[in-house]
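One protein chain omitted, others in place.
For chain A:
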Amino acid sequence: MLGRSAANLFWMSRYVERAENMARLLEVGYRMSLTERGEDGSSEYLLSMLQAAEAEEAFKEKHDTVDVASVAHFMLFDTDNPSSVKSCLFNARTNAKSVRTEITTDMWESLNSTWLEFSQVQPRHVLGNKLPSFLQSVKQSSNQFRGAVLGTLMRTDGFAFAQTGGFIERADNTARILDVKYYVLLPRASMVGGDVDIQQWTMILRAASAHRAYRHIYHDRYKAWNIADFLIFRKEMPRSLAFCTTSVTAMLGMLDQIYGEPSSCHDEAIKMAQFLTAGGMNKVFDQGLHEYLTGFIAANNQLTNAISESYNFY
């Protein structure tokens, strides 16, 4: 397969996954902001969300107030924001178009119709009370695309590249969603473990579509420690860092098999997966959750570079 095609497949999936996760991040920020009583409609929670998405600076260049309408517009529709849902969907479609011969009709139709529908949406029609259901529809279209990949794409190298991109992006985003909690300040330190704290953690769980699954694993109330454990280490949880890195390793293993030779980036992925399975929550809280997540995001980026190099992406 052409190195450029592999890169396009990798990034196509990443952008679809990112679009979904931008909606998820916005969902956390939005739900948290509903409990705030800020002056002039500005929201600390939404600000935290922008920080976790590394989008605070770009946002502030364009807007003075961090309120729901402007943040939602920025995250969903602003094409100056390279990570807005609209930018992501556009890029995903462009990647897909470049590899029309490597993807299935079902995949193309799913992406193409998502793009056509999204590009026709009038922002003012969805930024009010319709926001939650609109975010839901963004997640749904990502689910549909993933379904098309799983249900129709041949299990050749192209599949492995597409899946790898998706998992790498998801790991990045789960780390960022968790990190929102770092930026959200509690009014007083004594409130750690209190109602507000737990409510914030719950919303993070919800953003990962994991609030019900949590109960089945922990048989317990929502607790910060467990929630972080769930989203970082539990391999049963398909949005956890451990699950994503294990899946990346498996996909790189699949490439080794197809190509009949091991690649150097595979080792790097294995190291990362091992890092995640060793240590556990004690290590995370010793190091500090935020520091741990920041370190993970950097390692994840490095892995992307290693993959690009091994397989001649350009």
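We take it that a contact is a pair of C-beta atoms (placed from the backbone, for glycine too) under 8 Å apart; a residue touches a chain by one contact, two chains touch by 3 or more; residues count from 1.
Keep in mind that, in the parts below, contacts and distances are computed from a predicted model.
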Query - Among "Circularly permuted ATP-grasp type 2 domain-containing protein", "Nitrogenase protein alpha chain", "CO/xanthine dehydrogenase FAD-binding subunit" or "Sarcosine oxidase subunit beta", the UniProt name of the subunit that does not appear here - result: "Circularly permuted ATP-grasp type 2 domain-containing protein"
Report summary line: The listed residue (A:L2, A:L34 or A:A298) that touches the chain absent from the view is A:L2
**Report entry** Sole residue of A:T35, A:T105, A:Q136 or A:T152 that reaches the chain not shown, by the stated touch rule
**Finding:** A:T105
Query - Touch criterion as defined above, residue of A:E20, A:D157, A:D229 or A:E268 at the omitted chain - result: A:D157
Query - chain A residues that touch the omitted chain in the full complex - result: 1-4, 6, 94, 97-98, 100-101, 105, 108-109, 112-113, 116, 157, 161, 259, 311-312, 314
